[in-house]
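One chain of protein is taken out of this complex; the other chains stay put.
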Amino acid sequence: MIRKFLPREFNFFDLFEKQADYAIDAAKTFKEIISVSAVVDEAAYQKIRTLEHQADDAAHTIMDQLNKTFITPFDREDIHSLTKEMDNILDMFNTITNRLKVYKLPGGNKQLMEFAGIIELSVSSIAKAVKGLRAYKDTKAILDACAEVNRLENVGDGMRDHVLAGLFETAKDPIAIIKWKEIYEDAETMLDICEDVAHVVESILVKQA
Amino acid sequence: MIRKFLPREFNFFDLFEKQADYAIDAAKTFKEIISVSAVVDEAAYQKIRTLEHQADDAAHTIMDQLNKTFITPFDREDIHSLTKEMDNILDMFNTITNRLKVYKLPGGNKQLMEFAGIIELSVSSIAKAVKGLRAYKDTKAILDACAEVNRLENVGDGMRDHVLAGLFETAKDPIAIIKWKEIYEDAETMLDICEDVAHVVESILVKQA
Partner (left out) sequence: MIRKFLPREFNFFDLFEKQADYAIDAAKTFKEIISVSAVVDEAAYQKIRTLEHQADDAAHTIMDQLNKTFITPFDREDIHSLTKEMDNILDMFNTITNRLKVYKLPGGNKQLMEFAGIIELSVSSIAKAVKGLRAYKDTKAILDACAEVNRLENVGDGMRDHVLAGLFETAKDPIAIIKWKEIYEDAETMLDICEDVAHVVESILVKQA
């Protein structure tokens, strides 16, 4: 069973939920940014960048407390992994948005918007799973959320294959291929990272069972 | 010394050997697929995909048992690493074959066939090393197999450099360069992964010495 914290002890769950909320904000912001037809500019990128910095602070606080706290709600290495993998989600939003800006790619790309929709679903399932760890009563709901993340990762694999095949068939400009290929692969990597988070959550549940 | 298992205990070695056999099957299947001059189609890809799924099941069984078993033949983290690295071999066969399909690349490419030959040799040395762990008498044979994997990885490095240099010199179509460059790099990564497996095996032997 997950050990209960004394009131004044550091509450890791509060910070995990903060990380999850930043991820949800970033997924929503990303979807908005790429839906606009304009090229991703510095102002748009800074919205993601700001969220990434805030999430970084949350991650650092968790790591600091991990070094200072004797009693933790679950294995120290799992807290470490969960924090790091959650942070990878925000890093990846930062990477892909920055790349769109550097490559001066126009928004409104339908394939990428479809990807962004899947990513938003995956991140919201991640948030459900991570937030479920606190109460830790409804194991089934947590595992269902993780299963959904895994399912969406498979959807993303198929989508990436389909989109890349289409890109190579229709695009005639090799430079456009270089740019979009990388963006689509980044989008699929987002879903891989969400799957990594789900795996950490699953392994925490297994140990607590 | 490696602790002997009681008859009814879970036998990790059986599963490691299963993983090794799937890797050998995949190496052989991959070589066949790319020797045919036709483009890699869905049917060809599914042969590799099926092996990857079966290998996945074996890996999951090992991980499950690892969580349930008190006595293990060697360090838990080494069982974990060995299982995961062996699984990476199958994942990489899946990645490269899928990419050939998505990129609609024709078979019969001599450079890739040469790579596939080296990969088959490396995987078969891996299988020899991994299977040697069970009896664990002939340490020299295991270490020789690992040394061969390391040697083949160096051969692969040189081959990749040579093939890429040639590609950039002769290919005039940048899109073909983008595609084949990635395939050749994947092929070399296969040999890197085999080397990672060999390193895990070597470190298991060191600890048991």
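So that you can tell them apart, the chains are marked A and B in the order they are listed, and the count of residues begins at 1 in each.
Criterion: contacts are C-beta pairs under 8 Å (C-beta built on N, C-alpha and C of every residue); 3 or more make two chains touch, one makes a residue touch a chain.
Keep in mind that what you see is a predicted model, and the values were worked out from it rather than measured.
Visitor: Which residue from A:Thr50, A:Asn98, A:Asn150 or A:Ser203 sits in contact with the chain not drawn here?
Guide: If we include the chain that is not displayed, A:Asn98 is the one touching it.
Visitor: Thinking of the whole complex, not just what is shown, which of A:Ile24, A:Ala147, A:Ala165 or A:Ile178 touches the missing chain?
Guide: A:Ile178
Visitor: In the full complex, which residues of chain B touch the absent chain?
Guide: That gives, for chain B, the contact residues 161, 164-165, 168, 174, 177-178, 181, 206.
Visitor: By the contact criterion defined above, which parts of chain A meet the unshown chain? Give residue numbers in ascending order.
Guide: 67, 98, 101-104, 174-175, 178-179
One rule holds for everything that comes next: only the chains that are shown with their structure count from here on.
Visitor: Centre to centre, by mean C-alpha position, how many angstrom separate chain A and chain B?
Guide: That pair's centroid distance is 29 Å.
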